[in-house]
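Below is one structure, written out as structure tokens; the observations come after it.
Just one protein chain is left out here, and the rest sit where they should.
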């Protein structure tokens, strides 16, 4: 099981900001970057994001350790875009279904960088945000219905358990003679069976957890909160930071002439 | 940070009274009621131990008292849940007064709601809309009462041991200040020290608050001195009343001993008689099948750090053990010592962190020396593993298919199935879905399925956990027969009587060092 990205006991500065303001800032950056596929705005944003790492308690080593599949995914995304994007300019590769031209390569590279620039702030957000704090903020500040928010939070706690359970069920099935090796078809079948076993356990656990919660008075009328979710000056800085990053990235791309609205391209 | 001690003035709660008049409950989709015609009075502050065989409706009654029963999505048609008579807490319906009763269920994992210790304790109080200023003193007090005040308030609940989780659940209940405390097998999977910890925490809290207590537990001796009364339930047959007998512990245990033992209740000082071994066993006899040498075990796989592989931190190191034909090996030790992890490694299901598990030629018969590398089909006819949770091992939708699964894969041994069905009293269930069986039946089935492949080594993880005395005796007798027939039996267990019944050698694992989370 891959570890969750959240860093336990993270004492970094950004860990103290309200999750909602962090979320708002990250969503803003994501949307702005998504609007254009160009390497300038993406690189500028990436540069800022890397600068912010220490504030979120992340290091490059940690990022690589936990985030390498994402980086890989971005690279593959870049590749597929460069062969699928509409061609323009000199043709670089032409092998039947694959065509890559200067234009599509530029789009591909921009796409790769943009993918990273969109994935990274989410990693940043998650690594310095405790799910409990996020739930508190969503219920108290964003006024989402508390039954749904807390029910989900409680279910999320079971995720780690499910991951262990997955491993255990795998072993238990091997002890019954269900091999996880063999032909592709056999393996797919084995995985489906194991998934089903996990699902049965998950529903059983969740039903019992729901009883526990109800027995503690959950689901009735209004409730109070032991910890208040509050905004502070830091949150103003977080929002301002998001605005500045998005603004600088756009300005840089527009002035460099690379700004390339997604829909305008085709 | 250590929790500041907010020594709040000791509070008292208004203990709750329970009255049941002809109360009955049938679960949706069931033909028979789980509880039928229950008449019961529990006065405020009384402490009651609820006994009864598996399926007698004990849990159903506790859920009803907690007001969490009967919230099914009924469409009013036939086969829906059905309530008869009345069950009242303080003269009112339990459903309308959540928070009046605090319920602790059996599985410690699902007793924890949130991921930080203090949040979890505060959860109940928050739901009862206790003002914020009043919640924190309650949290501190509850944690102190159950002996967890040394933990930091933001300690992750996932890093608690089973016993600590049970005590945390108790704290969460106490913070609601309930008048009625309902505990469903609160100590079932704890080691002996953990059992006493939980029992003592309960005793302390009751002495302090004076709340009413209803506790369900298979093992009577732990609770006998704490309770005022024992109530024995019998399964809801639809004809006879639910309460089989009741009275003060000493009287019930003295007068109805035979009746209780016949019903499978673990009364103090009673060990069901089991079939002994055919001959006196000398340690070291029997041919060597499997040996563990200087073994270090962990559930974690090696982690990848960039491109490097980092081996996991083992929970146990330096284990050396031998498994011999016709000999029992009992693995014992406190919760979290790594007993299960060791057993899984020995059984070829987990890869050793270091050291080796090697099979002798008597066992491997050409399959290679390392069980972990055997194919699944090779494994099952050599080493059979019965997991603690039977449901993990079900792979089909029918009891009969379940039993035939191994032999079909191997291409031989189907004739053995009938005998196993007979022997483990499963014949009447051949068409049932394995998941729908009762706890005891599931356990017997999981043993039978593994045995159907005729393994030479049988590894069992907590085989007697949660079983009533009758199932227990049956299982012990059956295993001793297998031993006589030359099978090696490795069992992981907290159950000293079971270890004694099988004889053989004992491998004691010491408590694992607390690894920082």
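All chains are identified by letter, namely A and B, in their written order; residue positions are counted from 1 within each chain.
Please note the rule applied: contacts are C-beta pairs under 8 Å (C-beta built on N, C-alpha and C of every residue); 3 or more make two chains touch, one makes a residue touch a chain.
Everything below uses one rule, namely that contacts and distances are computed from a predicted model.
The protein name that UniProt records for the chain not on display, among "ABC transporter, permease protein", "4Fe-4S dicluster domain-containing protein", "Electron transfer flavoprotein alpha subunit" or "Phosphonate C-P lyase system protein PhnH", is "ABC transporter, permease protein". Taking the full assembly into account, the omitted chain touches A, B. Only one residue from A:55, A:122 or A:248 touches the chain missing from this view: A:122. Of the candidate positions A:155, A:234 or A:254, contact with the unshown chain belongs to A:155.
Although one chain is not drawn, its touching partners on chain B can still be listed: residues 27-29, 71-78, 82, 84, 397, 433, 435-436.
By the touch definition given at the top, chain A reaches the unshown chain through residues 1-2, 4-6, 23, 26-27, 30-31, 34-35, 37, 66-67, 69-70, 73-74, 76-77, 79-81, 83-86, 97, 107-108, 111, 115, 118-123, 125-126, 131, 147-148, 151-152, 154-156, 158-159, 162-163, 166, 187-188, 191, 195-196, 198-200, 202-207, 209-211, 213-214, 218-219, 262-263, 265-266.
Here, only the chains that are shown with their structure count from here on.
Chain centres here are Cα averages; for chain A and chain B they lie 37 Å apart. Residues 63, 66-68, 71, 98-99, 101-103, 105, 107, 109-116, 118-119, 122-132, 135-136, 139, 154, 156-158, 169, 172-173, 176, 299, 304-306, 344, 347, 349-350, 375-377, 379-380, 384-385, 387, 389, 391-395, 405-406, 409-410, 435, 449-450, 453, 517 of chain B touch chain A in their complex.
Per the touch definition, chain A reaches chain B in the complex via residues 8-9, 61, 64-65, 68, 131-132, 153-154, 157-158, 160-161, 164-165, 167-169, 171-181, 193, 197, 200-201, 204-205, 208-209, 211-228.
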